[in-house]
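As you look at this complex, bear in mind that one protein chain is not there, while each of the others sits in place.
For reference, chains read A and B in written order, and residue numbers begin at 1 within each chain.
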Amino acid sequence: MKFVLLWTDGLAWALVAACIAFAWIVHRHEHLRAPWRRVAHSATAMASVPVLCVFLLIGLADSIHYRLALEQVDKAAPARYAVEVQSVLDALLDRLRTARERTYSAPLAIHAYQKESIDQADGTTVRDYPSLRFAGLHLHSEGERTTDLVVRASSGAVIGLLIWGVIWLGARTRKGEQSRQPSPERTDAAWLSLAIILMCGAMIARCASGYHVFGTDRVGQDVLYLALKSIRTALVIGTLTTFVMLPFSLGLGIAAGYCKGWIDDGVQFIYTTLNSIPSVLLIAAAVLLMQVFIDTHPDLFQTLAERADLRLLFLCIILGLTSWTGLARLLRAEALKLRELDYVQAARALGVSSLRIMSSHVARNAMHLVVITLVTEFSSLVLAEAVLSYIGVGVDPSMNSFGTMINAARLELSREPPVWWSLAAAFSFMFILVLAANLLADAVRDAFDPRTATARIAPAATQAGAHR
Amino acid sequence: MSAWLLRRFAYALVILFAVNLLTFALFFVVNTPDDMARMQLGNKRVSAEAIERWKQEKGYDKPQWFNASASGPGRWTDTLFFEKSVRLFLFDFGNDIDGRSIREEILARMGPSLALAVPVFLVGLAFNITFALGMAFFRGTALDLSGRIACIGLMSVSSLFYIISGQYLVSKVFALVPISGFSGGFDALRFLVLPVAIGVLGGIGAGARFYRTLFLEEIGRDYVRTARAKGLSEWTVMFRHVLRNALIPILTGVVAVIPTLFMGSLLAESFFGIPGLGSYTIDAIQSQDFLVVRSMVFLGSALYIVGLLLTDISYTLVDPRVRLE
Partner (left out) sequence: MTAPLGAGGSVTMGETLLRVDDLSVALSTGGSMNVPVIDAVSFELRRGETLALVGESGCGKSMTALALMRLLPESAHVTGGAVVLRAESGAGGLPPASVADAMACAAPAALLSASSAADIDLFGLTEAQMRSVRGHRIAMIFQEPATSLNPVLTLGEQIGEVLRRSGRQDRAQERERVIELLKAVGIATPQRRIDEYPFQFSGGMRQRAMIAMALALEPDILIADEPTTALDVTIQAQVLELLAELQQRRGTAIVLITHDLGVVAQMADRVAVMYASQLVEVADCKSFFAAPRHPYSRKLIEAVPDLSRRAGGLAVIPGQVPVLGTTWQGCRFAERCDQQQARCLSAPPVLSPHQTAYRSFSEAQTAAAKVRCFYPLDTESAGVDALGTDPMVATTGPQTAAALTEPIRASAAPLLELLDLKVHFPIRRGLWRRTVGHVRAVDGVSLAIERGQTLALVGESGCGKTTVGKAILGLVDASAGRVRFDGTEPAQFDRQSLRRYRRRVQIVFQDPFGSLDPRMQVSEILKEGLRAQSLGTDEAARDRRAAQVLDLVGLPRSAMTRYPHEFSGGQRQRLAIARALAVEPSLIVCDEPTSALDVSVQAQILNLLRQLQYELGVSFLFITHNLAAVEFIADRVAVMYLGRIVEQGAVDRVLTQPAHPYTRALLSAVPSIHRPADRIRLQGEMPSPSQPPSGCHFHPRCAQAEPRCQRQVPAVINLADDHQAACLLLDPVQR
């Protein structure tokens, strides 16, 4: 086995490390923690946190890639590895990955979607719905299916609740007596949503071991597997894009606002120019160009996965190029405001260098904008990926993503009977992810934006500036 | 005022020129005409002659920036940059892959694009403002909260879902309107009802939520307290004072969008088969017709810049503080 570190893997893990470091810093400083506390006061935000965590875990499991070693014929020869790159998630979902039907099948079905000519044992041929190869194999007769599903679902629910109970008890005994006091933080909402997730998850897992829970697509792949694999792509696009462009936004935005003069003029010119180009066209042009580059340099990529991954990274960068301007504009405005504040003036009077003022005073006090932008951009990027893939300028067609799923299934509704399950699975997974992210973003914006924060009169605020 | 406008206009031209340079660099320097010819001619093993012939046919055989072989001003004008980029300023776009004049095509397609985009824009605006005003009026109540959550829910649904499911349900299952297509005159109404409804629905979430925050921001201001202290009714306070002030950012924001309505909407047009600029753009991207894409980039940025100018002007019209300064 040989580990493969794809570009986006590396960046994603670096991001996780950065987030943990950030969380640690925030945890140690009361004044940084305070806005996050306010986020925790929102029941909807707290309920969406476990959902996001589950998505994140799936995405991270899908971000450890390796190539399996091939059977060695000759011991002396250097080890050879499979061309196919697998991830830990693939290993976990091995059954779903390999359980490949011939073509469409409906969710939880045991027969295929279309009639086929079936060779009977006696040599005759009958046109009927063939049994699926990997669904309902344990059933003795067709009538057992419903009972079997009910049993599986209910046992799944019980298992889910049991797991939840264990976690809950564990957390409770660790926290001890402190947790008894009522607090405005809505941990109850988080626990409730975790219970629902675990129940649903266990139900799906129980059923998935015997059926295709979301059916299969045209080439017979399990739709649940495709949807789970798409999560990583969505997460990568939603997070890496803004992180890749963060240095640009921060550097140019703050420099423009703080230095004013020709630097400001230059930065404003750059972002007005970039903004003026319709973003879809800019992305399309860049993606087409990149495709030409990839096509003309096939030797750079060892595996298909690496090629697709590089395209994903490029897509992130291109999306970032079109989206950094928004944050840069906000930061510029904030820097313009902050540079006139007394503490910046005082730092100048103390002889502190401009670079240091920008990094230690301006950047630190504009961080709330970065946090708000990161969480709000996430969901719009996830949605944008689907649209771009539909237009044909999204991720590599060989890469699993919600966009490629929708794109592949877009004409299936016009079949008779309509094949709705691929679309339904892609849209509902995407909806759950984006809704959770949006609910969190809403609470984060409320908690971090000083304009909304002042609306709730805090005692300290009434103290300040009661008269000039 | 006029000097200021002139200044803004000059700035707009400079930006347009920068856009042009950028797209030229993207399309011709990074991606050479040779690559383009190879792609258009279909496979990788095209003979060098075939490429040359294609380039000559399409006028791509000239030097990029400077033509040493020509004389006089031709040294600068008889180049790719002049032919392919500077001509855009004269709205001379050339011909698309099928040999049709891009300018004609754009003019013909603007109508259907506007027929879809303008109703979506107007109905959406009216709907969003009303919805947002309602939420602001009942701020802090359960009504406001559920409105907010509904907005977030609507925002979280992919626009593809609105279109695909809308088309499936309304056109296919209930067969109320045609699935796709377009025709002139009043007949167009039949084709437009569904895409317009879907367009409005898709915009409610983000729009109403944004306007709500604008209204709430105004409600928190001192002059609103003054208005209440005068004994005005809540209704008067909302409509005469809050709405009037909040409309300034709303209107100026809206004005910036108006010119870009000409560009049409990509998804709706291509799904509903409306022969507008949006579907034209998508077709061009999918058939890799760079000349059309470049023309659309130019048109799009020109319209965006017109929007910026209009925003500036509308500020001076709507806001007395700017107008009288």
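Worth pointing out:
In the analysis below, contacts are C-beta pairs under 8 Å (C-beta built on N, C-alpha and C of every residue); 3 or more make two chains touch, one makes a residue touch a chain.
Owing to the predicted nature of the structure, the values given are computational and were not obtained by experimental measurement.
Considering the whole complex, the residue from A:Thr187, A:Asn365 or A:Ser380 that touches the absent chain is A:Asn365.
For the chain left out of this panel, the touching residue among B:Ala3, B:Ala48, B:Ala68 or B:Leu90 is B:Ala3.
Here the missing chain is touched by one residue of B:Leu88, B:Cys151, B:Leu194 or B:Ile248, and it is B:Ile248.
Residues of chain B in contact with the chain left out of this view: 3-4, 6-7, 10, 140, 221-223, 225-234, 236, 240-241, 244-245, 248, 319-321, 324. Listed for chain A, the residues touching the missing chain in the whole complex are 30-31, 41, 184, 341-343, 345-353, 356, 360-361, 364-365, 456-460, 462-468.
Note that in this section only the chains that are shown with their structure count from here on.
In this assembly, the C-alpha centroid of chain A lies 28 Å from the C-alpha centroid of chain B.
Residues 44, 269, 272-273, 275-278, 280-282, 284-286, 288-289, 292, 296, 379, 383, 386-387, 390-393, 402, 406, 410, 413-414, 418, 423, 427, 430-431, 434-435, 437-439, 442, 451-452, 455 of chain A touch chain B in their complex.
Of all residues in chain B, those touching chain A in their complex are 14-16, 18-19, 22-23, 26-27, 30-31, 35, 39, 148-149, 152-153, 155-161, 164, 168, 172, 213, 216-217, 220, 260, 263, 266-267, 281-282, 285-286, 288, 290, 293, 296-297, 300-301, 304-305, 308.
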